[in-house]
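Removed from the display is one protein chain of the complex; every other protein chain stays in position.
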Amino acid sequence: MQLSTWQQLTLVTATLAGVSSTQAAEWEHDAATLYYGESDGRVQVGSLKYLGKRENDQGDKLSINAGVDALTGASPMGVAPSYNAQTLTSPSGNTINIPAGQLPVDDHFKDARLSAAVQWDKGINEQWRHSSGVTFSKEHDYLHTGVNSTVSRSLNNKNTTLSAGLDLAHDQVQAINGKPTPLSLAGSTRAGDDSKRSTEALLGLTQVLSKRAIAQLNYSYSQTSGYLNDPYKYFSVVTPAGIVTENRYESRPDVRKGHTLYGALKFKANDKTVSTSSLRWHKDDWGTNSLTAEQSIRFDLGNQRSIEPSIRYYQQKAADFYKPQVSSIDSIPAYISADYRLARFKAYTVGATYRWQDRKEREWRISGEYYQQKPVNTELTAGQAGLKANSGFDAAVVSLGVKF
Amino acid sequence: MLIRVGLAFALTLSMSSCAQPQVKPWERGVLAEPAMTFGHDALKDSIADHVYFAKEATSGGRSLTGGGGCGCN
Partner (left out) sequence: MASPCLVLLEPAVEFEQAQSLMEYLAQEVFRIQQKYSRYQTDSVLSQINQKSGQNTAIDTETYQLLQMAQVLWQLSKGRFDCTSGVLRPVWRFHEPSTLPTQEQIDELLPLIGWQQVELTHSMFTMHKGMQLDLGGLGKEYAADRCAYLARERGFQHCLINLGGDIATSGIRANHEPWQIGIENANERGQVWQTVPLLQGGMATSGTSFRFIEVAGKRYSHILDALTGWALTDLPRSITVAAPNCTEAGALSTLAMLQGDKADEFLQQSTRPYWVQW
């Protein structure tokens, strides 16, 4: 229906006169779906995510986050590969048959996770703001609850922002059929739940460097304590000849402390190009020190469309207590894990995000990324020659999102 | 070594902020663009953070973890 210009005038002035009502009640929504799939029939995840933001007249923001993830696929158990077939019982009571020469994986994992978070960001006065929130997630065998609060102060005509925040989380590990006793033999009694507490403190600085560049520098300290084991992961005791004699449950320390330094830079190179770079150093007392470098460049293609290719490089050192397996002639250490995620590896990601606007001025984005984890493999025994405890993997991550 | 590098970075940043003339509010047009704002794509960032949290031993740094709680690591 084509409005006459008179009608348009009435309409546009009426909207303006009541503009606060539309503003105050206006929600900005961001919804996305995600698919993550690893090679070799390993983990696959499908997710739906939502972020809603509502800003009131005073500039206070309420954000609501909600998400649903469904997980399936095989996951390495930490059991060493061997030229003999093996049999294990999974935590849920299923028998897992591991063919000779193959990486032992448990493919009975099916899980669904629900997550939710609420965050309230409010200005205290001209220079100070604070932001506080709660987070929650629930899976079949895990419960997370957390609170966080950050205060920030702007200086130098809002060219500098300093912030300090604290995050406290209390999680419950509710392993299927109970948690195992660390170091006990696979199949031994499992019972009970346990908890995990973590504290993270973050100091941040955001600094405008010029009309076209802005940088961020964060330092954070985190401490986690409690039940830090993965209740479904094992390690193998292997004879020098390569025969797996025992599979036992892993054992990790009950405290973990770490420091992270993160820096990022956004720079508008020219009218159509924005470069984002970041570097992250991490050091902790488990020995899993890491370095991450990311670079992306967003090219404006005109007409509200853009393409942003990105790359990421990651490297981590193995945890001090990481061992792909334990030799039968050695004593079993107090702390040991064969979890591939604690191994020494390098990981590479390449990807791109394409954004566009539809006729109703909704902003769409589609992202595709390819991730490759390349562990540094240590030699196993002679009897396992040719086998790898950790073969690494690749994964594809595809996501479609819309802001409206 | 980490501390030394970190200190150098912090020093450079603070020196540069003193040396740079302040950007006035009306000059912040470019800085106000979404692509130039840290955290403008919060949902996309949190998805990426979660994927890496599940597959790597270290996480965080960009912001307070809040919401990273997951049995996947």
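In this document, chain identifiers A and B correspond to the written order of the chains, with residue numbering beginning at 1 in each.
Keep this in mind: contacts are C-beta pairs under 8 Å (C-beta built on N, C-alpha and C of every residue); 3 or more make two chains touch, one makes a residue touch a chain.
Everything quoted here is computed from the prediction, not taken from an experiment.
Shown as candidates are A:T5, A:N125, A:T189 or A:S331; the residue that touches the absent chain is A:T5.
Although one chain is not displayed, its contacts with chain A can still be listed: residues 5-6, 8-10, 12-23, 26, 271, 304, 361. The set of chain B residues touching the chain not shown comprises 24-30, 32-34.
Here is the rule we go by: only the chains that are shown with their structure count from here on.
For chain B in complex with chain A, the residues that touch the partner chain are 2, 5-6, 9-10, 13, 16-17, 20, 22-25, 27-31, 33, 35-38, 41-44, 46-47, 51-52, 55-58, 60-67, 69-73. If you check the complex, the residues on chain A that touch chain B are 30-32, 34, 36, 47, 49-51, 63, 65, 71, 111, 113, 115, 117, 119, 133, 135, 137, 139, 141-142, 144-146, 148, 150, 156-160, 165-167, 169, 171, 173, 198, 200, 202, 205-212, 214-220, 222, 230, 258-264, 266, 268, 274, 278, 280-284, 286, 288-290, 292, 298, 306, 314, 316, 319, 341-342, 347, 353, 365, 367, 371, 373, 395, 397, 399, 401.
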